[in-house]
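So the structure is just underneath, and the comments pick up after that.
Apart from one protein chain that is not included, each protein chain of the complex appears where it belongs.
Chains here go by letter, A, B and C, matching the order in which they are written, and residues are numbered from 1 within each.
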Amino acid sequence: MSADLAHHFDSYEQQAKSASLGVWVFLVTEIMFFGGLFTAYILYRSKYPEAFIAGSHQLDIALGTFNTAVLICSSLTMAMAVRSAQLGKRTAIVGFLMATILLGSTFLGIKATEYHHKWVEHLIPGESFHLDEAHLPTHHGKPVLSDLPTGIVGESRADAPLSTAPRSDLQAHTQLYFFLYFGMTGLHALHMIIGVGLLVWLLSPSSKGKFDADNHNYVEGVGLYWHFVDIVWIFLFPLLYLVGRHG
Amino acid sequence: MSTQTEFVIPVEEAPEPGDHYLNHTFGLASWLLTKDHKRIAILYLISISFFFVLGGLMAVLIRLELTTPEGDLVQPDIYNRLFTMHGVLMIFFFLIPAIPGVLGNFLIPLMIGAKDLAFPKINLLSWYIYVIGGLFTFYALVSGGVDTGWTFYAPLSTTFTSTHVMAVALGIFIAGFSSILTGLNFVVTIHRMRAPGMTWSRLPLFVWAHYATSIIQILGTPVIAITILLLAAERLFHVGIFDPKVGGDPVLFQHFFWFYSHPAVYIMILPSMGVVSELIAAFARKKVFGYHFVAFSSIAIAVLGFLVWAHHMFVAGISVYAAAVFSVLSMLVAIPSAIKVFNWTTTLYKGSISWETPMLYALGFIGLFTIGGLTGVMLATLGIDLHVHDTYFIVAHFHYIMVGGAIMGYMGGLHYWWPKITGKLYPKFWSTVSALIIFVGFNVTFFPQFILGYLGMPRRYHTYPAEFQVLNVMSSAGATVLGLGYLIPAIYLIWSMRYGKDASDNPWGAVGLEWETSSPPPVENFETPPVVTWEAYEYHESTAMHSLAPSSRGSYRVG
Amino acid sequence: MTTSSIHVVPLRVYLLVFASLLVLTATTVAVAFVDLGTLNNVVAMAIAAVKAMLVVLFFMHVRYSTRLTGLVIGSGLFALAIMIGLTLIDYATRGWLGVSGK
Partner (left out) sequence: MTQPLHGFLRDAPLFPPRASEMARDIDFLFFSTLGVLIFFSTLIASLIFYFMVRYHRRSPNQVGRQPQGNTMLLETAWIIVPLILTLAIFTWGAQIYFAAARPPAGAMQFYVVGKQWMWKIEHPSGKREINELHVPRGQAVKLRMTSEDVIHSFYVPAMRVKADVIPGKYTMLWFKPDTVGTYHLFCSQYCGAEHSHMVGRVVVMEPTDYELFIAGAGGTGGTSSVASGEELFVTKSCNTCHRPDTTARAPMLWGLFGKTVAFHDGRTTVADEAYIRESILNPAAKVVSGYQPIMPTYRGQLSEEEIIQLIRYIQSLKPNAVDGQVR
């Protein structure tokens, strides 16, 4: 990880600008990568609003909110780490990197407890899936209607998709919700793990003072990646946790 | 074809074999651990050629099978695996990486006057990722292959097949990242590493085309990655968002699949368009007519390419209104291609046209791509697609674009830059003959398939009604000629590496930074960092003379 | 050779952005419990977009970097909008013709 200027670049500035543009182009591919799941989520939520409300109510909103706050703090500490690298303050970089790693691990820990809760409650999509329909959000005695105008659910007018669900359509469509829940938060958690790995990898060069005003591309790159993963969670949180909470 | 011998620029004495990227270091490690974009291009050339031969063998088997209506050569499921793997290998492991991997890697730094790509280590990583993806797919192939078609439609691919879908899906997933990294590398290089004076309007059109291709690779490939992950998850957990049993919609898989796979066909054709622009300019000795139109039409194709995917799904149960929207947008995406064809043809007017082999391939490309493109407009027409969707009309259309267009462009580019890559000239007679054989063989193979398609013969049929046999036999005959046609260049190009005449720095007398350095170029590409003072494709009587003389080492066009 | 391209963001800006992100998170959770009908989604997404904008502009220095970075982000969002929009066009207009499967 040569801190000096690579042979094919003419100046530090060209190297820094190239690195930054490279990371941003990579983040655009990540936008499209998560975009596929977001498209599926938006589509199935408009098709099966009741199931998504029922599914969302199985999530612990307090844990979700706390996790969001943890991730926002980690964004701050990451930004401070990049700032310290720009100023070449060795101990500050290491300190803020450690803080970010700690916050990231906290987030993953909380995520693990939520997954365990889903496992215990038989909410993993598949044969073992069973949604306890007893205390579903009911509104004056009938299932809460979605907050989406049914007009969007174009298909239900002429011939509803004949979801031949194992037990009832609610059980089936809620499985869809949880498949997307585990898909999106799982992929996000995987990116968090990679992020924490990158942060740990930065610790040793930071402590050796390799980063200064001229060459802090690696810290800035990991920083951009970390903020991107935070932004994904900023959108995941309302979409997954805050669905039809006003029951 | 040309009776009068073509003028090969007399080379008084071959330039003394200076130090260049091929003889700078030796040994396996110097190749497998190289960070030199030129060597990585050679690595790509070898690996994609391997997959091209593999895919080509399957094509021959398919055509042999289809010579008889009953399907006597292989069992139905073997045939299904043949056409599936033919599709997967040819598309994901040959057409998509071919020109960007080989010609793009080698030439973009040279053409913009840079020492190397922006991220050399990532460039090598993208080759290794490509090889790993290829190995997974090869493993799946030798252990039984896949029988879902290269499109992997759910629910067949998710629940109703027990073949090696996971292995091939993983192979494509991994190879996708190689495509992303190449695209990323090119975009950053083109933005950040152009030589002084190399403004955007002086960029060679080859570079413009690769810039557009990279945009598609960056924005499209991640979507096939997530689609494959969803497919794999559904196969693993027996539940997923495409499963009708839990309310999922199999048509959604088609939306996600084609969101990438249609722009992917532009990934395959745009680089060839870039090559053809270079060839037309070099062998007509003239500026390309309407340079800015041709350049921006590449970008227009990249952008509009993302809006049209559902023209693959007109009969798949999507709403008629959505079909109408996608049909209009598909008509718009045909316009930039028309601009390119008209501009190329007009460039030939009052040119100084030489009939060298690369030019034959370029002119063949324009003709066949016009037929391919216009049949594409017919398929985008809702009324016609209703009848010919999933028939051999579609097979003929995309082979006219892929084989008649992309591979012709690739062959033309390979011949044109062969002297620069290897420092050797290829035999002129055999290259002209093989170009004509390929042109004839191609047309005899795929033109009958248009007729078969309108007759209603469906795609991917192992047996077919007897009345389609005559046209199928014609097509199979053409396929053998085409197969032979491809063998000849393979032979004489490899032969030329050792026995070919040495090439001067600029054997074609063309304008372009890559011709300003030695053939093959030194490791650092240029002795002295070049400064660009001339417009794109600026041919003058004087420059023509000037660039012909065998160059001393390095660039003599200073300041 | 201090490169002019890097811009050290003052600490005050970071803390201000951090605070507003936390406040916005609190508001989005609070608003979720108020029944606004279809407006709930719009508000939730709007708040998320504002939060994302803050992170992108300040934490990721896009506010201080070249126009090219903005163009790259814009192209990504454009492609995402196309994917979501055109896919939903199909599903939203299904059944309008009153004929099954059309």
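Everything that follows uses one rule, which is that a residue touches a chain if its C-beta (ideal position, glycine included) is under 8 Å from a C-beta of that chain, and two chains touch if they have at least 3 such contacts.
Keep in mind that what you see is a predicted model, and the values were worked out from it rather than measured.
Undergrad: If the full complex is used, which shown chains touch the chain that is missing here?
TA: Across the whole assembly, the hidden chain touches A, B, C.
Undergrad: For the full complex, which residue in B:M193, B:A316, B:L482 or B:A536 touches the chain that was left out?
TA: Answer from the full complex: B:A316 touches the omitted chain.
Undergrad: Going by the contact rule already stated, which one of B:L374, B:A477, B:M497 or B:V523 would touch the omitted chain in the full complex?
TA: Considering all chains, including the one not shown, the answer is B:L374.
Undergrad: Please identify which residue in B:L33, B:L386 or B:I491 touches the non-displayed chain.
TA: Selected residue, touching the omitted chain: B:L386.
Undergrad: Give the residue, chosen from B:Y139, B:Y454, B:W495 or B:W534, that touches the chain omitted from the document.
TA: Selected residue, touching the omitted chain: B:Y454.
Undergrad: Can you list, in ascending order, the chain B residues touching the missing chain?
TA: Where chain B meets the chain not shown: residues 7, 9, 71, 76-77, 80, 147-149, 151, 153, 155-156, 160-161, 244-245, 247, 249-251, 284-287, 289-290, 293, 314-317, 320, 323-324, 327-328, 331-332, 334-335, 338-339, 341-343, 345-355, 363, 366-367, 370-371, 374-375, 377-378, 380-387, 389-391, 451, 454-456, 458-471, 509, 539-541, 544-545, 548.
Undergrad: Using the touch rule from the top, list residues of chain C that touch the missing partner.
TA: Residues 97, 99-102 of chain C touch the chain absent from view.
Undergrad: Spell out the interface residues on chain A facing the chain that's missing from view.
TA: These residues of chain A touch the chain that is not shown: 142-143, 145, 150, 157-170.
Here is the rule we go by: only the chains that are shown with their structure count from here on.
Undergrad: Would you say A-C or B-C is joined by more C-beta pairs in contact?
TA: Per the contact counts, A-C leads.
Undergrad: Once you find the CA centre of chain B and the CA centre of chain C, what distance in Å lies between them?
TA: The computed centroid separation for chain B versus chain C comes out at 36 Å.
Undergrad: As a quick test, compute the distance in whole Å between the mean CA positions of chain A and chain C.
TA: Roughly 14 Å, centre to centre.
Undergrad: At least two partner chains per residue is the criterion; list those residues in chain C.
TA: Correct list: 68, 75-76, 79, 83, 87, 91, 93-97, 101.
Undergrad: Could you list the positions in chain A whose residues touch two or more of the other chains?
TA: Within chain A, residues 17, 21, 25, 28, 31-32, 35-36, 39, 43, 47, 154 contact more than one other chain.
Undergrad: Which residues, counting only chain B, touch chain A once they are in their complex?
TA: Counting only chain B, the residues touching chain A are 114-120, 122, 180, 183-184, 187-188, 191-193, 218-223, 225-227, 229-230, 233, 237-241, 244-249, 252, 256, 319.
Undergrad: Hey, which residues of chain C end up touching chain A in the complex?
TA: 1-6, 8-9, 11, 14-15, 18, 21-22, 25-26, 28-29, 32-38, 40-41, 44-45, 47-48, 51-52, 55-56, 58-60, 65-66, 68-69, 72-73, 75-77, 79-80, 83-84, 87-88, 91-101
Undergrad: Name, in rising order, each residue of chain C that touches chain B in their complex.
TA: My answer: residues 68, 75-76, 79, 82-83, 86-87, 89-91, 93-97, 101-102.
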